[in-house]
Structure formats: structure tokens, C-alpha cells
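One chain of protein is taken out of this complex; the other chains stay put.
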Amino acid sequence: MGKMTKNLFLMLVILTFMLAGCVGSNATNNESDTSDEKGEKGDTVKVGVLHSLSGTMAISEVSLKNAELMAIEEINEAGGVLGKKIEPVIEDGASDWPTFAEKAKKLLQSDEVATIFGGWTSASRKAMLPVVEQNNGLLWYPVQYEGMESSPNIFYTGATTNQQIVPAVSWLLENKGKKFFLIGSDYVFPRTANKIIKAQLKAEGGELLGEEYTPLGHTDYSTLISKIKAAKPDVIFNTLNGDSNVAFFKQLKDAGIGPKDMPVLSVSIAEEEIRGIGGDVLAGHYTAWNYYQTIDTPENKDFVEKYKAKYGEELVTDDPIEAAYFAVYLWAAAVEKAGSFDVDKVRAASDGIEVQAPGGKVKIEGSNQHTWKVVRIGEIQEDGLIKELWNSGEAVKPDPYLEGYDWAKGLSSGE
Amino acid sequence: MKNISRSSYALLFIFLLCAPLFLHDFRVALLAKFLCFAILAVGICLIWGYTGILSLGHGVFFGLGAYCVAMYLKLEASPTGIPDFMGWSGIVELPGLWKPFANPYFAISAAVIVPVLLALVLGYFTFKNRIRGVYFSLISQALVVVFVTLFIGKQEITGGTNGLTNFSTAFGISLTNRGVQQVLYFITVGFLLLTVAFALWLTKSRAGKLLMAIREGENRVRFLGYNPTSFKVFVYCVSAALAGVAGGLFVLQVGMISPEMMGIIPSIEMVLWVAVGGRYSIFGAVIGAILTNSAKSFFSESYPDFWLFFLGGLFILVVLVMPNGLVGLGKSVGEKITSRIKKKEKEDVQHEAGPYVS
Partner (left out) sequence: MKGGAAMEIWASQLFNGLSYSSFLLLIALGLAITFGLMKVMNMAHGDMIMIGAYVTYSTQLIFSSFMPQNMFDYYFLFSIPIAFVVTACIGWILEKSLIQFLYNRPLDSMLATWGVSLILQQIARTIFGAPNVAVKTPSWLDGGLQIAAVTLPYKRLFILVLVGLCLTGLYVYLYRTAAGRRMTAVTLNRQMASCLGVNTRKVDAGAFALGSGLGGVAGCALTLLGPVGPTVGTNYIIDAFMIVILGGIGNLKGTLIGAVVIGLISTFVEFGSSATIAKVVVFALIILFLQWKPFGLISTRSRALD
């Protein structure tokens, strides 16, 4: 008798927990949709928003989530997409790549969302890629990245290498000097980026003085700075990631190296990151992006105002935030053109879709599902904003495999 | 006692076998992932719960097992014979390290052998030098740092932070096929069953008793004429092998592995699963791994902004209120109920027998 009770109790506890974990959250969407189109139910359509809300990457990704939600809200206020309101399903990728894969799977299979907006790191995109391909889902990835990829199930609204790194190197060679020192965090983006830069330097008459990588989360840069001092480069090309930038720039300044001596051009520091480092530390150094908060257009003024009003006056907008924001609009426009939420139809309709983004017109390039963007080089100011020094004028065609550059031949095939 | 544990196991496995009938495909895939973790948890239970050695480095063994299988899958998914990421790093010829992994049988056996070899070498020296307690735990953590940094740094060979991903087939069979996923699920259940049976057999055996003796008083075991070192190395290797198996299955289920997953934080979390379930019980380790991970995905789905509060609170609660985990809690509550019933029965008996006994 007693044994039975004990046993039953234990099993009851366990089964409750298990069911809570396994079934609990999808109780609401158990094959109740009769519509044959993804994510559509009644007068709403579900979309996934998948960013790291916890862990180390939350630093950057939370603001992307906010930008996407703001775009969704605006579209809903204007009547929705195809007459349906967008209902965001928010998930936490927790800065953990298998979690991104797991949550993407959950969004596609269990919530049956029409599309996903998400990701920041390349690793999270690489984790989601097979999931969206296998389930024929859609992913909108809003961050600049190292190129060499074009999945039919992903739209890339951030810059690829020829819209950021390649023009930045050319600009530096023309204006700041020939001797380069490359530093980066030890992971995929910096290593691939530096490989491209090295090939470009060789072709365009630059000189490489050094190339250094530090582990993610590294905080002591005194030795690296000694090496840079000894090499005496004209410019430092910086692909460090996240926290490391704070340590690097603070210590660079302490070592008495200013932008006048050796300017640093960074491709991973936008207005949001500058807030965490301090404009006084960074003033005078350069960045390359496709959007700055200071862009002087009515659309951008409106965007910045709305973003600040919604999430806080002290916040700033930057390139990934803008890319996340207009990604929602691009998707909505593609859906409207396709007249359907169906992934294949949306993809077919996407070529040449154009929206007026805060930073200017953006257009989807159908052949690789990247976006045409204007390249901008800017100088960081004391107040933490960026002053544009140069732009490419017209939008640059995305070329993720750098097929349009002779010197890049063989980079992707590994010759 | 025996009946209870037997029927608990029976219920658990019946639940697991029936799960695909009433769970959404996605949930089944999730559960399959948790079962891989459960296999690993059994290994940790053996070394920590039974032998009293806390390893905070099981992520490495898990990762090595996973990488071995992933290398095979990656080669099979690369039409040119060279994985795509190597191309970007300018490698034209497949590195020697990768070559044997084109053979699936080699890769699968390596998934067990490589972790075991590492555990053997490290365990032999560490235990021979009588390093124990927190010293061993911290050494195992240093091991994690070494491996993760190496795997991230040697990007041209390991795929760096991106890890290995985007697989298509194993033995020529597509991995994404729904049927294949189901078969994989049942294979995982089968492996878990084997693991549990093996662990139970081991703990019931003489060797298992010695492991517990080492936990209670290593020097006394030594004085009794046994050599604790070899037993400790043995159990360390066993748990490394289980972690390797778990890693291999994990890659087949989830379709990716990256250095992040062998890091410090996952390694500590693995121990926490066992702590939540009940460290002195194999059954506890299994349900701990399943439940903690279920709770993690449940909380993070329902309250993405606050789930860390729940998770953190759970760990504190477990340590403070139920040091022997859910199993311990179940047992003590069960005992309370039993004793109350017994008391009542006694009272009833006394009542009936009242006049005669005094």
C-alpha cells in the first residue's frame, strides 16, 4: 500500500513536469489551423522574432528585437499585411547556437510562423540555416556578415563584404595610408574578413604589417598594443567583437595612441556599441556601415524619433537596428506583391522589391537574396554619434562571393 | 524498494516509447535531445553521485564525441570532399586528421574511443597524484578552457565558432526525413535503456560498491588493500564514454555541434541536471536531465525575459530544500505519507484491539 502511494506520487510529479515542458506551450496551437497557408489563422498572421534576450549576445540583440516589434506595430496600425494583423512570437536564442536551431524549429513546426526575423552572430545563422531550409521557412538576417553564403531560405538585409569591408579598405588606402595592421576576435567573421582584406591589399598596393586575433571575451590588450606600436602601421583595421572593443579602445588610448597617430577603422562598432565604450574614448576613429543615426533625411528623423519615443530618449539607432526594422517592411512588401504568405510565392515575388528605409531606398537582389545598400564611412564624434565622411552615392549591388573582383578569384574556392 | 524502482523505470520507458504518439514532431525531437543529455547525466551520476568525484569538464567529452560523428556527417554532406569552411580558409586538401572520418564505422567508434583515451590519460595522472575534490573539479574546468580555445582557434580544421553544421545524410539516408527522425528517437531511447541497465548492473556489482566506498572514505579503501586509482580512472572513462555516445547521438538529432556546447557553462549545467534529479540515483539523473531541460525550454518560451530568474531560483531551491533532488523529495514525501498511513493503520489496529492491549 505505502509503496504504491510513494511510487505513484513520484511518477505524478515527474509526468506533470514532463508534460509541462513538452506539451505546455504548444497546447494552444495543436493542429487547429484549417488554413493551408503557414502561420495564418483568422485575421492574424504569426511571425517569429528570434534573438538572444539573455547571455552574452543580449547586449546587441535586444535592440534588434525592439526594432522588429516596432515595425510590426507600425504595419499593424496601417492595416496589417494582406488585411491581416501580424502577431509576433518572441523567442530567446539565449546566445546559444543549438538553442537558435531548436527555437527556429519550434517556430516553424509548432507555431507555423510565416517567417522568422532573427540572429546576430554568424554561428546562430549557420545553426538556423539547415532548419529553415529543411522546413522551407524564411529567415530575415539583419546583420553585416562575412559573405560566402546565399541560402534560398534566408534574406540578408545587412551588408555583405563588398558593401562594407571592401570599400572601407579602398577608402583607407586612398586617404589614410598603405600600411595596415589587422586585429580581430578569434572567430569566423574576422578571419574571413581579414582573408579578403589581405587579398585586396595585395591587389591594390597596400602593405600588411601584422595580423592578430584574440579569444572572445579577451580583456587585456597591453601586449597586442605593444606589438602594434612596434609595427608602426598607418591604420588599424578592427574586426574585434563585442566586449573586447571596450577593453581594446580604452587601453589603446591609455597607451597614448590616438586617431591622429594610428586611426582605427572598425566594422563591428555602431552607435549602440559606442554607448558602451564612451564617445570620448572613440572620438576620431572610423567606422564603415550602411546607416548612421545622423543621416539627414525626413524618413530617418521620423524613425529615430519614433524609436526613441518608444524605447527611451537615451537610446540610439544604428545599422543593424535599421536593417532589422526595414526587413519587416521588405517582407510585408514581398507578401503584398505575392498576394500570399506562402514561402515559395514570397521568394518568387521578392526580386526587386523596394522600400524607403530610414537610411534611403533598399532593394532586394533576387539572385542572392541580399539587399542593395549605400556604403558609408564615418568618423566617431565625442557625443557618440557618427559623422558621415564619405558615401558610395548609389546603392551597391550585393556580391557575397565577390565575383565582381578579380583579386578575389580563388578566395571562395580555396585556391 | 526494488519494486518501486523497477516500476518507476517501467513507467518512464513506457512514457518515452509512447511519447511520439501524443507529442508534436517538434517536441519529440526536443525530447530526443534531452534523452541524449540523459545518457550523459547517467555518466555524471556514476562519477559524481556514486564515486564522489565532481567533474566540471564533461562538456569536452560530449563535444569530442559529437565532433567525431559530425566530421563524418560533414564529409558526407560535402560533394567536393572538402568541407565548405575549409575552402574559405584556403585549404585545398583534406587534413590528415579528417581523412579516416570518411568511414562511418571509424567515426562512430572514435566518438567513444577518443573521449575514453583523453579520460584515461588525464584520469590516470590526476588520480595517481591523488588530486581530488575541488582541485579535480577545477582541473577539469581548465581542460574545458584548453579545448574550447583550441577548437575556436583552429578554425581551418574545426570550423571555429560556427562549428560543424548543415548535414544531409548518414549512410546515404536523409537525416531530415520524418521517419528517420523517429527511428533516431527510438534508437536514442534504446541507448538510454542500455545505459541505464549497464549503470544499474555496475552499481549493484562489487566494483560499484567499491566506488561508493571510495566516495565515503578513499583512504580506508586504500588501507583495505584496494587501489582506488584504477577504479576512479575506470569510472572516469565510463562516464567519458557515455558522454561521447551522448554527443554522437546529439549531433544526429540536432544536426550541429559548436565549441560553445563544450564550454564552461554547458559543463556546469550538466552537473546541475543530475543535482536536480537526485545525484545518488541513476533514475534521478535521467529524469533530472529530462526535466531540467524541459523546464528550461518551457520557461524560455513562456517568459523569455525572465526565465533566468526561474532557472536560478530552481538551482537554489534544489540545493537548499532538496539536496537529494527530485528523487529524494519524492522519497521523503512518500515516506511521510507511508508512515502516516502506517500510523493510522496502527491506530486502527490499536482501536480494534484496544481493550486487550494496554
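Order as written gives the chain letters A and B; numbering starts at 1 within each chain.
Methods note: a contact is a pair of C-beta atoms (placed from the backbone, for glycine too) under 8 Å apart; a residue touches a chain by one contact, two chains touch by 3 or more.
Note that this is a predicted model, so its numbers are computed, not measured.
Engineer: Of the chains that are displayed, which are in contact with the missing one across the whole complex?
Structural biologist: Per the touch rule above, the missing chain touches A, B.
Engineer: Just one of A:L224, A:A288 or A:V396 touches the chain that is missing; which is it?
Structural biologist: Considering all chains, including the one not shown, the answer is A:L224.
Engineer: For the chain left off this view, which of A:V62, A:A283 or A:L385 is in contact with it?
Structural biologist: A:V62
Engineer: Since one chain isn't shown, list which residues of chain A touch it in the complete complex.
Structural biologist: 53-56, 58-63, 186, 212-215, 217-220, 222-224, 226-227, 230, 242-243, 245-247, 250-251, 253-256, 272-273, 275-281
Engineer: Write the list of chain B residues that the hidden chain touches.
Structural biologist: Touching the chain left out of view, chain B contributes residues 54, 122, 125-126, 129-131, 133-135, 137-139, 141-143, 145-146, 149-150, 152-153, 217-220, 264-265, 268, 271-272, 275, 305-306, 308-309, 311-316, 318-320, 323.
In the analysis below, only the chains that are shown with their structure count from here on.
Engineer: Given the complex with chain B, which residues does chain A contribute to the contact?
Structural biologist: Residue list for chain A touching chain B: 1-3, 5-7, 9-11, 13-15, 17-18, 20-26, 30, 53-54, 90-92, 94, 96-99, 101-102, 105-106, 109-110, 121-123, 126-127, 129-131, 134, 148, 186-188, 191-192, 195, 213, 215-216, 411-415.
Engineer: Using the touch definition from the top, list the residues of chain B that touch chain A in their complex.
Structural biologist: On the chain B side, the touching residues are 3-4, 7-8, 11-12, 15, 19, 22-27, 29-31, 33, 82, 85-92, 149, 152-153, 155, 159-163, 165-167, 176, 254-256, 258, 260-261, 287, 290-291, 293-295, 297-298, 300-302, 304-305, 307-308, 326-327, 329-331, 333-335, 337-338, 341-342.
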